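What follows is a set of notes on a single structure, which appears directly below.
The complex appears here without one of its protein chains, the remainder shown in place.
As written, the chain order gives the labels A, B and C, with residue 1 at the start of each chain.
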Amino acid sequence: MKRLNPYLTGGITPDWIDYLIAFQEAGADAVEIGLPFSDPMLDGATIQQASDQALRRGVTVASILADLTAARDRIRIPLIAMTYANLVFRGAPAHGGGPEAFCRRLADAGVSGLIVPDVPVDEADRLDEAAAAAGIDLVLLAAPVTPADRLAEIGRRSRGFVYAVSVMDTTGERALLAETAAPLARRIKEVTDLPVLIGFGISTPAQAAAAARTGDGVVIGAALMRRVLDGASPDDLRAEVAAFRTALDQVDQEMPVARAHAEISGDRR
Amino acid sequence: MKRLNPYLTGGITPDWIDYLIAFQEAGADAVEIGLPFSDPMLDGATIQQASDQALRRGVTVASILADLTAARDRIRIPLIAMTYANLVFRGAPAHGGGPEAFCRRLADAGVSGLIVPDVPVDEADRLDEAAAAAGIDLVLLAAPVTPADRLAEIGRRSRGFVYAVSVMDTTGERALLAETAAPLARRIKEVTDLPVLIGFGISTPAQAAAAARTGDGVVIGAALMRRVLDGASPDDLRAEVAAFRTALDQVDQEMPVARAHAEISGDRR
Amino acid sequence: MNATAPGAVIGSVMGEPSATGRFGQFGGRYVPESLVPACAALEAAFRDAWADPAFHERLARLRSEFAGRPTALTPALNLSAQLGVTLLLKREDLAHTGSHKINNVLGQALLAQRMGKTHLIAETGAGQHGVATATAAALFGMRATVYMGERDIARQQLNVFRMELLGAEVIPVTSGSRTLKDATNEAMRAWVAAVDEAHFCLGSVGGPHPYPWLVRELQRVIGEEARAQVPATPDVVVACVGGGSNAAGTFAGFVDTPARLIGVEAAGGAAMTDGRPGVVHGYRSLVLQDDDGQVLEAESIAAGLDYPGVGPEHAHLGTTGRAEYRTVTDGEVLDAVRRLARSEGIICALESAHAVAWVLRAAGTPDLPTGSTVLLTLSGRGDKDMATLAGEVR
Partner (left out) sequence: MNATAPGAVIGSVMGEPSATGRFGQFGGRYVPESLVPACAALEAAFRDAWADPAFHERLARLRSEFAGRPTALTPALNLSAQLGVTLLLKREDLAHTGSHKINNVLGQALLAQRMGKTHLIAETGAGQHGVATATAAALFGMRATVYMGERDIARQQLNVFRMELLGAEVIPVTSGSRTLKDATNEAMRAWVAAVDEAHFCLGSVGGPHPYPWLVRELQRVIGEEARAQVPATPDVVVACVGGGSNAAGTFAGFVDTPARLIGVEAAGGAAMTDGRPGVVHGYRSLVLQDDDGQVLEAESIAAGLDYPGVGPEHAHLGTTGRAEYRTVTDGEVLDAVRRLARSEGIICALESAHAVAWVLRAAGTPDLPTGSTVLLTLSGRGDKDMATLAGEVR
């Protein structure tokens, strides 16, 4: 089945958990929880704004994890944290900091995956170990410009799935699915058996469907966060995510082979 | 008798000749006629303003001399032109210009003396000759800083009188007669038998009297021109100049010797 | 690298970083995968160029014929007499465009050309790096896009217009602190989207490997010239520190001497003094941040020092003790600009005035004993700051 990982900025509104539940109810396979950072280098305007809004509300990693812990009983799908290196590496192990403690805190809150866009594979050794020790999948990203040897290493070292950054750009809505998306997904699939999720700029169900014809699923970020920023309710977002779900399911029906492949790879907990 | 040379910016008002006549009636011994120049380097704010006012009226050397020619019958005292080098040297003799023509034009209009503050004695040769040829007295100026040898040359080459620049400053009213005035006048009198007229900054009859105790008379400029600029009438100015006359006459009575000396030197035509 | 007594001679310090771009525990290449190949290509191009005498020759020609190098070393005679120290000023304010930034940019533009790039992207705070980038772009026939925080645009308007006149596009950054920090984010984002044809012309010794090394090597000319110009090894070498490029370039010329190396930060942007280890803008260093790891907004009257990070090599030099870092306040900086102007006839940049302010405060104290000889890098001229100063000094 084609995977649908909607993204949600942790703490974007006081009732942000309701959006998470709405995503779940709409058929999300997992939710990526953004832990807002002051300097989100790889994010475009929408997710920057979402992060800022959350930070202005006083949200912290601790408060987001506490909210997730509190909502644990309502959450049935995997949660994947997405954040930047500074929040991950912050502090020394001796003082309860460092990536080891960070990963343990994620795991304690029921988070099972981690994406850190500014930690490329070359800088990932320590985080790799820390994540593994805490039982967290460290998802690595591949980009259209990633050369073959790096791609192989990313495929080998990524856990859970490989995140295909569809476009040479920041996060943000786009009129068209980038032409680089499909070739990248195909190249990744040649070097790994992990599912390949395509993200960055997937803005409509049609684009999601198109992406899913090569990849094993999609991450939807800015398109959803823009609605939340505009004041849409959890119900509104449920409908939005459901539309993506429907589009992906249709792809599944078109492509039985791909679906079968996805079911075998089994990263869905 | 102590000399009184009031100064009048030519063309300062349409009825400027009336001021000239008023000066004459008030007992002036001669009148210095300023031929206004755009860049009067040695003039302070008042006479700059007077010159500007005349120039803005469209006054020229030619128009001033024409006015004087027209008023010739009413004028009984000597006229001394005061202006800057550029107006004197302007043009080539071949084209009716140059100091030779300039001096002839002055003489034709009944002017008998010339003061050019930016032609020091070192630069005076050609003008000297031109003035002499036209029967014009070229009056040279001496300043408090003039050294002895120059002072002797100035005394030797000046015609009519020697103009003692009382102060190291531009023209303009001053609260006090400069301390440099008397010593300079004394030094000049040591090197020449010409009368020594003290000018620059003499603003009140009392100052004029004080100056005249050392010199042979005074030039009064800015103090009169300020009144004209402020709108005072020829009658007002007649009274003003008469007050200076009275003050000088009193000095004459104090100092019979000085008066006798002045009468002998006889530059008054 | 162990802690080292100040003044000890260390040969290997300020050499090449480790294979992963580290100076001790600092540095690295914390960038999105999209930028990793570009960083790797830049590193390769730099290694290649730096080994090529023809590249050095072109750079040397540009430096002398175009940028006006070597810059003068001016003995500040009046201040020296007043302060009881011998103060020597390395005059980067006399370099073309008005600061040391041109040293870095000319080298990077040559590299970019060598790599076939046609577009320079830059971040700027004070605008000096932006002007230098716009200048090099004009000279090399490249496009230039400069990201600049809205707040900095307002306080460094002169430089904005200079950039535009040089043909650069200046893009106002309205996010976050609207200063250098956010301009850097935006420039990196823009680079991601244009990485094929664009070179990210980074302005200081921060950023992902190889930038901290590359920029320091390009700024090394300051220290090497000064070393050749001073009559004897100074007791103290001092420079202001924003990202730290003029200080790094200066220190590089003296790191193997017994001279004490002093970097001076803005009190409101003192990553070396108040920062904690962290990762921003692609490198690990000391960073001003709150307990949650959110980067703090710096607050300095000098747009070029109004930055919460600092180059990783400084973090290393500070941690090992080879260099020391001090802070001065905005008020001291304004006094220093005026004092230098009135005493020596030199109007320096607000950034540079930080180094001056420290000398003014420290002279005659144990930190800078009477009789010391001080080499101070005056990183730039103050024309750009006249609007700010008009409001503050009188």
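Convention: a contact is a pair of C-beta atoms (placed from the backbone, for glycine too) under 8 Å apart; a residue touches a chain by one contact, two chains touch by 3 or more.
All figures in this text were calculated on a predicted structure; none of them were measured in a lab.
Chemist: Based on the whole assembly, the unshown chain contacts which displayed chains?
Modeler: Even though it is not drawn, that chain still touches B, C.
Chemist: Pick from C:272, C:346, C:359 or C:374: which residue touches the chain that isn't shown?
Modeler: Once the missing chain is taken into account, the touching residue is C:346.
Chemist: Can you say which of B:112, B:170 or B:192 touches the chain missing from this structure?
Modeler: Here the residue in touch with the unshown chain is B:170.
Chemist: To test your reading of the contact rule: which positions on subunit B touch the chain that is missing from view?
Modeler: 37-42, 44, 48, 52, 55, 60-62, 84-87, 89-92, 117-123, 140-147, 150, 154, 165, 168-170
Chemist: When the complex is taken as a whole, what residues of subunit C touch the one chain not shown?
Modeler: Looking at subunit C, the ones touching the missing chain are residues 64-68, 71-75, 78, 91, 94-96, 98, 134-139, 141, 158, 161-162, 165-167, 337-338, 341-347, 382-384, 386, 389-390, 393.
Operating definition for what follows: only the chains that are shown with their structure count from here on.
Chemist: Taking each chain's centre as the mean position of its Cα atoms, how many Å separate subunit B from subunit C?
Modeler: Centre separation, subunit B to subunit C: 67 Å.
Chemist: Distance between subunit A and subunit C based on Cα centroids, please, to the nearest Å.
Modeler: 37
Chemist: Could you check subunit C for residues that touch two or more other chains and list them?
Modeler: Nothing qualifies.
Chemist: Could you pull out the residues of subunit A that touch at least 2 other chains?
Modeler: Within subunit A, no residue touches at least two other chains.
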